[in-house]
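One protein chain omitted, others in place.
By written order: A, B, C and D. Residues from 1 in each chain.
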Amino acid sequence: MAEPLLSLTDLRAGYGPTQILQGISLDVAQGERLALIGRNGVGKTTLLATIMGLTTLHGGALNWNGAPIGKLAPHRRAALGLGLVPQTRDIFKSLTVEENLIAGLRGDASIEEAYDLFPRLKERRRNGGGQLSGGEQQMLSVARTLMGRPKLLMLDEPLEGLAPVICEMLMDVFERLAGDGRTTVILVEQHAGMALGFADRGVILEAGRIVHTGDAKTLRADAATLGRYLGVGLAD
Amino acid sequence: MTTLASILLDGVAYGMILFMISVGLTVTMGLMRVVNLAHGGFAMLGGAFTHWAMMSAGLPFPLAALAALIAVVILSVPMERVFYRPIYKMGELPQVLATIGITFLMIASVNYAMGSSLLSIPLPKVMSGAVDLGFRTLPTHRLYVLGAGVLVIVGLFVLIERTRFGIRLRAAVDHPGTAACLGIDTGRIFSLTFALGAGLAALGGILGAELLPIDAYYPLRYMILFLTVVAVGGMGSVAGSFVAALALGILDTAARYLFPEVGTIFFYLAMIVMLGLRPQGLLGRA
Amino acid sequence: MRSLVPFVVMLVVAVAAFYLFPYNLAFLTRVVITMILVLSLDLILGVAGVSTLGQAAMYGSGAYAAGLFAIHVWHDPLAGLAVGAAAGAVVAFVSGLFLTRAHGLTLLMLTIAVTEVLQEIANKFSAITGGTDGLGGIRMGRVLGIWKFDFVGRTGYIYAVCVLFVVVVVLKIVIGSPFGLALRGIGDSPARMRAIGTPVTRRLIAAYTLSGAVAGLAGAMAAQSTALVSLGVYDFQLSAEAMIMLILGGTGRLWGALIGTAVFMTVHQVASSVDPFNWLFVIGLLVLAVVYAVPRGLLGLPDEVKRLLRRLK
Amino acid sequence: MTAGLQVRGLNKAFGGLVVARDISLDLSPGDRKALIGPNGAGKSTFTNLITGILAPTSGSIQLDGRDIGSLSEAQRVKAGIAKTFQITTLFHSLTVRDNLRLPLLERRGLTARPFRRAAGDGGVEDEVESLLQQFRLTDVGDRVVQRLAYGQQRLVEMAMTLALRPRILILDEPAAGVPSSESPLIAEAIAGLPQDLAVLIIEHDMALVFKVAARIIVLVAGAILTEGTPAEIAADPRVRDLYLGAGHG
Partner (left out) sequence: KVGVVAPFSGPFAMYGKQFKDAIDVYVAEHGTKAGDHEVQFIYKDTGGPNPDTAKSVTQELLVKDGVNYLAGYTFTPNALAVAPLVDQAQVPTVIFNAATSIITTKSPYFVRTSFTTPQVAGPLADWAIAQGIKTVVTSVTDYGPGIDAEKGFVKEFEAKGGKIVDSIRMPIATSDFSPFMQRIKAAAPNALFTFIPAGPPAFAFVKSYSDNGLSAAGVQFLGTGDLDEETTLQGLGDAALGIHTSFPYSVAHESAMNTQFKADLAKVDPGAVANFASVGAYDGTEALYRMIAAGGTDGDAGLKAVLGASWESPRGPVSIDPKTHHITENMYIRVVAKDDKGQLINKEIETIKDVPDLGLVSK
């Protein structure tokens, strides 16, 4: 079997001395679409942040194409092809929309690609990043990460607070990116239904541990499991 | 009429010196957003090294100044690593405290090594004396400062507003973590920027020594002056500092020509009015 | 009842200091007076989150007011304190009208500017204030008409400690009150405070005025115990050191102000008498040690130690 | 005199960008209205205009027939208009209880009192506890807010606003970030609001909107596109185009 793109072994990590992730083991294959779901505060954001190198690692191994990257600084991981769209969006307020995109620019990407995906951003290119509405910020945040041509795209609740049309549009964009098999996607979503509809595989997190892994379509239909770990009414 | 011309001339010349000695602070405090009360410390080190290089090593002024500049820049890198990096994330109060502590250490070091008396920096012939402008004379030194100031402002503007480095710097300041996720080496950017700020501080200290002479207590004596320029200009705005320095320079000079009795009150009232009207500074972002 | 423990500790320390250092009462009195000043800063900075470097404005005004009052009107110490506090409150109220709208660096600079203007005015009106020579000739009467200020400084010390006690108790009550809670709220999120209907600026002006009164009180005590007021009461350095002492001790809980002041002034005193030329090294290192090792001030030290121990386990 | 809120011809522009274009809207006691629209349409801006955080370029805002355009933010709260923030804005270093106490004390006009205990008032304490219970926050009542999960912070946000007992309540995306499992709780809380309260809810969670709103106003590019019952809105092709997308129908 081919080497997984990303492989986590008994990963334990947290913020400073507080440990949030209690031993996560997970392999992600090249081109896979993974949905990461779970209640609030179970550690989804923390897991993505740990893969990106933003947390304190307490133990376990983190491999990228077989090479350990657990000790690399975030910007080095970005250079390897990891990309994260943070839950809090983190638009650079002192930069214009266009400069935000330039900040993420790497390699041969061009900001026109971003404007093609999100024409709205083009209209507001000269605006300060801080003046965007919530949805615009989310578009910018996604587009900015795409400017780095990531091989692994980690999306942390990208649909939160977005209008349904925008959600659909974003999901389309994600479909397109994942569709060619070159971009691997990890999607964190509260709307389990939508996430599982998009993904090949679903992973459920609880209290810093993986409590379920399985085929997304099967899981989507498995009301009992969803109900147990996510509570009622999560399946959209 | 001549008075007016004189006020403008002296005001601009003085303002340019104010700009030169505070622009380094605009970089560290304005752009990097760390309340850097130790700015004057770097300026003083620049002056002290120059003094030492001229007096003890016998170097001519340009070489001594260059050597001092390089020394301060080199010194600033480990200092940024050790002292500043941990405080970026802390609030403004710990930053005030830490940088005051650093200032104390710098003062104590210079005091220990060179004593507490004036550390003079004699200017070479070409820079001293006065040029005749017809209706009056102007110290030659001011022309050099004027030139240096213009170079610095243009250079910084291009660097910060027009280059990839500037964008990355501003990004790294806004959200260091996210900037790192985008592949920006924030540590390196901060090191470089801080070194730039320290270098500018040293340059300002050396060039401004004619008016603000160097001694061990320099950093505390002029701290308020540096801060005023940055605050009135607007945090993070190099152009703002420039405008503020000129405005303050002209106002202060005018007050001295026209009603010296009012003294420093005028300067501070002007500052209160300016900050009252524009709390974010003249060119600061709201 | 547990909340009384610190008060008891404070009393014990004050009494112990009195007997252990009978020859340093003048210094101890200065420490106590500075504590009052730092407490005033804690209210506005620690609790309400307003960073100011201008406590000297109120301290100095209180000192001059008390000094002039003693010379020209009445030499009763307590009346002098009241006058000093009133002067501090007035200065704070008037400057607070525009200061409380600013924040960040702008606020720091405005508070500095106010102080500098006052200092310059005091310098200008040297006929009244004595200018650079200082306002001398202050002779204080007996405290409550009973206790005379003695040469060794016993009365002065006990008097200062009593005032400190009153100040701490009053400020404790204020901090635990709805008003105090509102100030904490403002310190955390002025936007939210406005959204729940609080007139934020008015509350801040009130807090600043109260803080100014306490600072004025400290200034008045200083004037009374030194019997001279110099332009130095308006020094920027005073405000800056007050801030250092407060952060050193830990903000927002009053006890930090007391601990920070005691530690800073003691270290300063010892270091500058051991090696007057290089004591600044010691102070600088102390300050840095606090920032990097106990960022929440000495008050946070126990927590920090606990955390460390837990990590070692 | 008309009871409730009347907004007439409200305009607002940031530089060249018009974010409110001649908006008129009524909120009467008992109303349950929702404001929806694409991101950046100007919904949050609209709430900021109503609550006084921003000043309109032109237009009038009346409460019970009285013009409140010149009132400060705090005065409008006193007059009965309260809102939750789209981005949680809490007292992060205070406990949940203190976060709730503050609006309760403010409502009673006590926050200027320096010489009584903040945590002593029986009436206030009872209300704190009942709010905690209503939002299932009792267990974390003594926790400092910044240690709370985001979803719980959203609940505190709601609870604080309700503590003000407003007559006009504006909820800016109350469910954003709240786990779906707890979103019924929010619907429940809204349903349990006093009947004579006027509520304007801004939300992208259509399930929630359709559940709680009797009428829906659609804002597009700063202007009101249309207004109607949920069924009318869901059927409107323009709304579907601009906002709902194909998924709803």
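The rule is short, and it goes like this: contacts are C-beta pairs under 8 Å (C-beta built on N, C-alpha and C of every residue); 3 or more make two chains touch, one makes a residue touch a chain.
Just so we're clear, the structure is a prediction, and the values are computed from it rather than from any experiment.
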{"item": "Chains on display which the left-out chain touches in the complete complex", "value": "B, C"}
{"item": "Of C:159, C:179 or C:279, the one touching the omitted chain in the full complex", "value": "C:279"}
{"item": "Per the touch definition above, residue among C:104, C:232 or C:300 touching the missing chain", "value": "C:232"}
{"item": "Hidden partner interface residues of chain C, rising order", "value": "23-27, 29-30, 120, 123, 126, 131-134, 136, 139, 151-153, 222, 225-232, 272-273, 276-277, 279-280"}
{"item": "Residues in chain B touching the chain absent from view", "value": "6-7, 10, 13-14, 17, 111, 115-120, 122, 128-130, 136-137, 139, 141, 210-213, 215-217, 221, 225, 249, 252-253, 256-257, 260-261, 263-264, 267"}
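As a working rule, only the chains that are shown with their structure count from here on.
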{"item": "Chain whose mean Cα position lies farthest from chain B", "value": "D"}
{"item": "Which of B-C and A-B has more C-beta pairs touching across its chains", "value": "B-C"}
{"item": "Separation of mean Cα positions, chain D and chain B [Å, integer]", "value": "47"}
{"item": "Intercentroid distance (Cα basis), chain B paired with chain A, Å", "value": "43"}
{"item": "Touching residues (chain side chain D, partner chain A) in the complex", "value": "14, 17, 36-41, 44, 86, 149-152, 173, 176-184, 204, 206, 241-248"}
{"item": "Parts of chain B lying in touch with chain A, wherever the complex brings them together", "value": "164, 167-168, 170-171, 173-175, 177-187, 236, 285"}
{"item": "Touch list for chain C against partner chain D, complex", "value": "173-174, 176-182, 184-185, 187-189, 191-200, 202-203, 206, 210"}
